[in-house]
Structures are given as C-alpha cells and as structure tokens.
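Missing here: one protein chain of the complex. Every other protein chain is in place.
Which chain is which? They are A, B and C, in the order written, and residues in each are numbered from 1.
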Amino acid sequence: MSRPALVEKPERAPLDRELLVRMHDLMVEARVLEERLIQMYKAGHGFFWIGGPGEEAFNVSLGLLMKKGQGPAFDYLHAHYRQSATLLALGEEPIGALRQMKNTATDPYSGGRNFAGHFSKRSWNIAPASSPIEVQYAVAPGTALVQKRHGGDGITIVTGGDAGTAEGDFASCLVWSSRPANPLPILIIVTNNKWGISTASDGQHGEKHVADRGKAFGMRTKTIDGNDPETAYLELKEAIAYVRKERKPFLLEANVSRLYGHSSASGANFVTDEVDCLKVMEERLEQRGIMTRAQMDAVRTRWTEAIAEMARQAREEPLPAPETIWNHIYSERK
Amino acid sequence: MSRPALVEKPERAPLDRELLVRMHDLMVEARVLEERLIQMYKAGHGFFWIGGPGEEAFNVSLGLLMKKGQGPAFDYLHAHYRQSATLLALGEEPIGALRQMKNTATDPYSGGRNFAGHFSKRSWNIAPASSPIEVQYAVAPGTALVQKRHGGDGITIVTGGDAGTAEGDFASCLVWSSRPANPLPILIIVTNNKWGISTASDGQHGEKHVADRGKAFGMRTKTIDGNDPETAYLELKEAIAYVRKERKPFLLEANVSRLYGHSSASGANFVTDEVDCLKVMEERLEQRGIMTRAQMDAVRTRWTEAIAEMARQAREEPLPAPETIWNHIYSERK
Amino acid sequence: MANMAQAIRMALHYAEENLGVTDIFGEDVGPPLGGVFTVTQGLKTTWNSPLDERGIIGVAMGIAMAGGRPVAEIQFCDYVYNTIDLLKLAGNTCWSTHGDWNLPMVVKTPVGSGIRGSIYHSHSFDATMTHIPGWKVVIPSNPLDAYGLMISACREQDPVMYLEPKALLRIKGEERIPGEPDDDRLLSKMIDAPLGDRSKWKAQWPELQAYEVPIGKGKIVRPGSQVTVVSYGRTLPLCAKAAETLAAEGIDAEVIDLRSLWPYDWEMIRASVEKTGKVLYVNEDTEVTNFGEHLIRRTVDELFYHLNAAPKLLAGKFLPGIGLADTLEMASVPQLGDILDAIRKLAAEQP
Partner (left out) sequence: MANMAQAIRMALHYAEENLGVTDIFGEDVGPPLGGVFTVTQGLKTTWNSPLDERGIIGVAMGIAMAGGRPVAEIQFCDYVYNTIDLLKLAGNTCWSTHGDWNLPMVVKTPVGSGIRGSIYHSHSFDATMTHIPGWKVVIPSNPLDAYGLMISACREQDPVMYLEPKALLRIKGEERIPGEPDDDRLLSKMIDAPLGDRSKWKAQWPELQAYEVPIGKGKIVRPGSQVTVVSYGRTLPLCAKAAETLAAEGIDAEVIDLRSLWPYDWEMIRASVEKTGKVLYVNEDTEVTNFGEHLIRRTVDELFYHLNAAPKLLAGKFLPGIGLADTLEMASVPQLGDILDAIRKLAAEQP
C-alpha cells in the first residue's frame, strides 16, 4: 500500500511577503544549522547527529505560531529530535545546538549530557526531548490538563514520527485527550516521513493515514503536505486556532521529507529523491518575485558564516568536568 | 455521552431448537458454576472471586464456534477472567474452576497458585488468563502469525474488557494485526460491560463505539448486542467465518452485562438493573415453545446439584504442599 | 486511632489544603470508590483515570511540568511494570536537562503480600524502584509514619515513590495523627465513605496538623545490643514482634524501621551495627538483586571489621510469583517464624 504524495493542495490566499521572507530566513537558518551539525559529526566534533532537515517548512511554521512563554498560560511543546527549526523560529540562538553537538559544558539543554537535537527550555515551555520514541505522547496530556483548568488559551503541542505511532503511547495520547470527562486543548502532531530508521512505512501501517486514528475518538483530524510552506503554515494556523478556542484535541499529520537519512548512524548523506521544502519555498519566492536568487543566496551565505563562526566558538569550549556527573540528580529549586 | 443500549437487532433466521437447547444448558451450567464460586467465596472457601455471570450468551456462543485442539491448525483463545462459559462450551468440566477457587493442589489450571477464572489449557490452545489487563492483546498476534504461516483455517481469538482498551496493548494488537506486510487471522473481541471496576465508561471513552478504533486500520468492525444469545451466536459465526477464510483481522465489540459487580472485592452481589442474557434466553425458549419453565427449572436443578457435589469434593482436596513452590519455574519439557 | 488507609487519606487532605496538591488520580481513585483500599475517599482533587498505567505516569509528569502537584496512583504495584521506562524518565529529567526541569510528583502504590493476593496482588517493588536513580522512595509501617511521610513527599521538588504495604493498610496505629479525634468511630463517621449511595456524601475533615517524617530518616523501633534487624513495610511489625518475643529468651535485638529506602539512613544502620556486630536485613521482595543485598554490600564495604558474623538477608524466595494457596504464600515470603529463626541463628553465631 503506498500513499498519495500530496494529500492536500493549498487553495487559500497566499501568505504575505513579509511572512514568507521571514519563514525563508528561518528555514535557511535551520538548514544551515543542521548541515553544520552534520559536518561537525563528520569532522569528529561530535559523536552522533540526528535532526530535522526536510521538516523546516512545517517546523518553522509551528514555531512562528506558538505562544511563547513560561507556564500554563503559554503553549507547551513536547517535541522529538527533529525540531530545531521550531526552536529557531521561536527565537532560539543556533549556538546552543552546536554546543550540544560538541557536548560542551555550555550546552544549554543538557550540559553536554545529551545527543544533538535534544532540546529543553523551561522558560519557553519547551519540554525536554528525550530519546525514547513516543513517550512525549504519554506526558503531553498532563500539561494540557493543567492548561484546561488554568483557563486562557495556552495549548499543548506534541510531535513525533510516523513509525513511533505504533507504540501504545500514541494511543494513550488519543485516549487521554478525548475523554468526555475532560477533553484537552492539545494539538497532536505526527510528522510522517514514511520511515522508521530503515523500515519503510508501507509494510507496517494498516492505516491509510495515521491521522485517521483520531476519528474514532471524535477528534478533528487532517493529513497535510508538510513540505509546502504555505500549506503547512495555514493548516497549522487553523488547527492551532481550533485547539486554542475549542479546548479540544486535534490530530494533525504532516507529510515531510527526511533529507539526510535517519541520523549519522545511517551516514547522514543528502538524499535526492525526496521533496526539499526549502527548494519549494525558494522557487515560490522567485516565481512570485518576492526574492531573487541572489538575495536568497545572500541569506544562505550570511547564515553559513554566522553559524560557522558559532561552531568555531563551540569547538573551543571545554567539556563538562567529570565531577559534574553528580549535579542535578535532584532539583536545586526550593 | 451515553451509548445506545442495543446497537444491532437480530434480523436473521432464528437458531434451530437443538442448538438453542444446547446453548441454554451451557448458559445455565456456567451461571450455576459462577454462583457456586461466589458462594464458596462468601463461605470462606476461597480468597477471591472474579468471573463472567452476564456474559454467558456471548461466551457460550464463542466456545461452540471455536475449533478445538492443540497447535496452529486449531483456534487459540487469549481470554481474560470472565470466560468460564466459553471453557464449558468447549467441553471443560466445571470442577476445575471450583478447584482453582479453593486453590487445591488439583486445580488443573494453576495448581492452586492463581485466582478463580484464570484458565489455562494448552491441549485446547487456551492461553493462560493472567491478571494484568490487556497484555493478552500484545501476545495474541504472535499465535495468529504462526497460524497464518501454517496455513489451514485456525484463527486466534482474543478477549478483554472495555476499560482495558485504554492500555496501549489494545492499540498494539490493532497495529500488529493489520500490517500490510502480513495481515493476521485474528478475531479481536471487546466485551463492553460499561465498567472498569467502579469507573463508568461514559467519562473515559471518546469513542462512540470501541470497535470504531479498528476502522482506521482498514479492519472489519462491528458492535453487537452480546446479551442476545441469537445475535451473539450469529454475529460471532459471521465474524469467525470471515477471519477463518480471509485470514484478516476483525474487531468485534459485544455489549454485555456484569451481573454480580466487578468481583468479590466489590461484594459480588446480584445487580438488578442490567439485562440478564439467561432471562432473555429463557423467555425466548418459552415463547417459541422450545422449553417449558419446568424443563428449564429442571436444567438448573440438575446443574445446581451436580456442581454442589463437585464443590464438596473440591473442598476436601488438599492444598499444594509448601515445597511445591519450586516446581515449574522452568519447563520440564525436553 | 486511625488505620494506615485513613492516615494517608488525611495526609492527602492536608496536602490538598496546604501543600498545593492539585490532582490525586488513578484507576478508581475518585468517586464513587475512592480507591480499592479506600485511601482516596472524600478528597477534593481526586479523579478516575482511564485504565492505562502508562498514561497515569505520563500525565503525572505533564502535570508536574505545568506547575501542578500530582499524586498519581498505580492500583497495585504489580501493574507498574509497563511504566518502568517512564519512571526512569521521570527520574532522569532533572539530570538530563542539567537542572532545567524538575518534577514535583508523588506516585503511590500498594505493595507486598499478606492479603492472599496471588500472583498479581502480592508483588514487592522496593528492589526495582531502588535501582531507578532520581527518585526518593519511602514506605511506612504504621499510620503516623504514613501520615508524616506523605506530607514530606508532597513537599518534595522531585519525584517520590510512596509504597503502601497493603497488609498494613487496615491496621490501626498506636500513636495519634495530629488533629485526629479521640474516638475512632467518630473518625470513621467523618471520613469513611458510607456503604450504598455516596453521591451526596462529603467527608468531614478533622483539623489536621502538619507532621513530617523527614525523608531519609529511619527509626529505632526497639533498641537492643546484640543483633541489628533492619526492615520496612509489612515485615517491620513482624520484626518488632520477633524482637519482643526473643527478649524473653535473652536475645536483645535492635530493630530499625528504615522508612525511607532512598535516600536511606545509613548513619542509623552504621551506628547500630558498630554496636551489635551483627545485622539481619528483612524484606519480602524476591531475593536476587534485592535492595537488602545493597545494604549488605554497603555493610561489608564499610563495616567489615566491625562484624561478628556475616550479615544476613531474609527476603522473598526467588520465585515467579506468590501462589494463592496459604501453604504457598507462607512458604514464599518471610513470616514471623522465619524471622524468629533468623534472629536466633544470628544471635547464636560465634565468631
């Protein structure tokens, strides 16, 4: 069973210039960052790479649409390990990711303890990304539950891959989010790149669309083309608006690409047979006369230089001291 | 959200006399057995009771329709703890259940180790019922997988309650049974009595019907009135025939009653506000002139006496010796 | 006096009122039942969860992340074993994020044998739980400690596993909970849900007072000079009783109730073993890779030259389950007779 490549065509009014230029800038920033992380890995400046090149259209949109802040009045993000573009769109500096790659003591997400792409930023409600697949889906209803009680329009957003939906935790998320006793303001996202490491989705998914699994629970669901920046933005906007207002769950599946394979364990080489959302974006910008090729190249050069400089800086920073293993087993908060 | 009481009305040709009389006999046998187990518990001849009074119409039908035997050519049953009527319909002697209640050394299912209702009979492909809710749904696709490969028409049947479908294992069962790479001959049953111990299903299930969860997986699904003996029999027959022939999964939800509450922990007293399938059966038999009240009373008397006698016997049998705890940690099979 | 179930219930009420507890939840935790052991009857923040232990632990973590203070219940610890990854995750979240996130959450779950619970209502959880870093782990053996430990647990900024020895839940205490009325029947009338229809019932809470049993502090239940006996949970009262019995035989045993398994009161154990030179650890978890073995390791590691005899462990047999029949349960986990024998033997040992 194979799936239609494009499930949904964008038929809405195009996004305005300013937003598109902003999105493009962030997408380039994210792509350049990931490519730099891959380079670092290949040069021996890190042990493992995993990240989100190919998901920038969707992930940037998500970051731009989130309500950033700390506590239940703001949005929570329970993300997996391909979400760098969302962090950047929220305003995060790329150097943090580089530091985590190099596992320096300055790594703001884990102090040199965790793999690349494993973000955590409590001050913006970014829940820690953890390696075990799908556990975030079991946790996310908890933040949504507090938000529901708190009032306001803060929502919980949880993301993960297609293969991982086979874990029971994905079902738990659907069950807990749609309880008639307390439906939750949660946007449940699946980024479907049609792979789990080396395993093609075709043989593993009896569902036509992963999103269909929400239907039995009376949830709104949709499967979208996450490679199209405008579709991604507009569909996310609609889904988020629904959850914010109705305080009810929405299951959104975005078809996306995996442009450098699964991770460094599979070589982290560019694949040529998948749609590249950045190319889609740039063609559109050019077609519509919003940016020229030269302008776009300049954006890439700017980010390449800036991030290369940050990488140089990160490379010189020290590793955490051995005795720091004993720090933070328990909270120092009182 | 409350559910329609009868989802499906029987509209097929009625079952023939002989089968109905046989079903009635088995239903009475099962009911009398369960009531005896409850009595034993109340009299201190057992520590805990749990069982299936209220599910006889459905469970007897299941037992009558199963292909009994050992190995993948025959049907496997992965049941939960309310399945005594199915065992009896397969031809099991009631004394085994009484022995398990009294935890005697002669208990054929666990040697005095496990709670009432925890059957196991390898020679008939009856997988051990275990206390943890829903794990049987994770195991069942394994026997179905071997059956698929083996060929023939043996199928796997798995049963469990409504509340338990919140566990991820229920979803795992749907996922593993419907893989395009290898769809499995498995009948996935949920007996919906609208309760999990003290928790009403209304507040917990966003699904209109639990069976709807199979739809996303392209599975045949149905919700039936499991309290109507004829509906139960005919729907099961159809579902089983489909799985046997097509070698594909079917998700069947049967609405049933819980006539003595959850277990002895909740008192094990008869409830009067739920449909009693045995009454439904007896009314029908009388209406259609198949059996008279006196004949039916005689059936009950016969079983009551027979089972009381068995209970007396079981009560006199010794407990397992302390040192037997060391037996069967590993198999003695070579 | 209150029994342990009532004591925990009162502590949870205190915690709802004074310590910011926002959600007490789990399977059958809310009305009408209020918990299969009645522990959560009448509380104002209780609710019934789906039958999904992974969801229960996950949602507790999420609530803690968003500023709530959850007390989540796993109905029997026998059903916690599909959540070990989540417990590990809860325990490593602070460390993995270099202190960015912490999870103030309590998980409570009944443990142990003693109610003829057969294979799946008799498990112990102390061995598995003490192997999971980042948690604090407590287990009371009497109502007052149960009250004080729950209050301490609800004040923590990190995950606390609160183990309830189910055989002791119905046993009344010998000390009064601060604030509980003098009359037990009055207490029951006030806070135990009535039989029958409960839809209109509300608990009448006594004026409870704060009382903390600090996490990490054991208690000398009986001072003695010849043998140290360290235990917790169901076996603790048996050890105390054994020591009493043996006093008549001239064996003077010191009995320590550990109360907290992590962190635990090593100073108390050390002082006692330095005095007695002999120590028996008693618990009812299965005996291979058992927490008592950790305590023995630490004992030989630090006190080897103080020992007059090999330190001993009396624990559950290494069996796949506890059988339902009385004969089987008695043979599988330590009973009074086993403890008496073990203490006698140790006391008699000549170096």
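Following the convention adopted for this analysis, a residue touches a chain if its C-beta (ideal position, glycine included) is under 8 Å from a C-beta of that chain, and two chains touch if they have at least 3 such contacts.
Fair warning: this is a prediction, and the values are worked out from it, not measured in the lab.
S.K.: Just to verify: which one of B:127, B:197 or B:278 makes contact with the chain not shown?
M.R.: Of all options in B:127, B:197 or B:278, contact with the hidden chain holds for B:127.
S.K.: From the listed residues C:111, C:243, C:313 or C:333, report the one that touches the chain absent from this view.
M.R.: C:313
S.K.: Touching the left-out chain: which of B:72, B:183 or B:196?
M.R.: B:72
S.K.: Among B:140, B:166, B:296 or B:310, single out the residue that touches the unshown chain.
M.R.: Candidates B:140, B:166, B:296 or B:310; residue touching the omitted chain: B:140.
S.K.: Pick from A:71, A:152, A:180 or A:196: which residue touches the chain that isn't shown?
M.R.: Result: among the candidates, A:196 touches the missing chain.
S.K.: Take the complete complex as the reference. Which residues in chain A touch the chain that isn't displayed?
M.R.: With respect to the unshown chain, the touching residues of chain A are 47-48, 103-105, 110-115, 130-134, 163-164, 166-168, 196-199, 203-204, 265, 319-326, 329.
S.K.: Extract the touching residues of chain B with respect to the undisplayed chain.
M.R.: That gives, for chain B, the contact residues 71-72, 76, 78, 107, 109-111, 113-114, 118, 120-122, 127-128, 130, 132, 135, 137-147, 149-150, 156, 168-169, 172, 175-176, 179, 181-182, 327-334.
S.K.: May I ask you to list the residues on chain C that touch the chain which is not drawn?
M.R.: Touch with the absent chain occurs at residues 54, 79, 81-86, 88, 91-92, 94-96, 119, 127-128, 130-131, 133-134, 262, 286, 288-294, 296-297, 300-301, 304, 309-313, 318-321.
As a convention for this text, only the chains that are shown with their structure count from here on.
S.K.: Could you work out which chain's C-alpha centre is the most distant one from the centre of chain C?
M.R.: Centre of mass proxy via C-alpha means gives A as farthest from chain C.
S.K.: In angstrom, rounded to a whole number, how far apart do the mean CA points of chain A and chain C lie?
M.R.: Those two chain centres are 41 Å apart.
S.K.: Cα centroid separation between chain A and chain B, in whole Å?
M.R.: One centre to the other, that is 45 Å.
S.K.: By the touch rule stated above, which residues of chain C touch at least two different other chains?
M.R.: 48, 50, 52, 54-55
S.K.: Got the chain B residues that touch at least 2 other chains?
M.R.: 166-168, 203-204 - these are the residues of chain B that touch more than one other chain.
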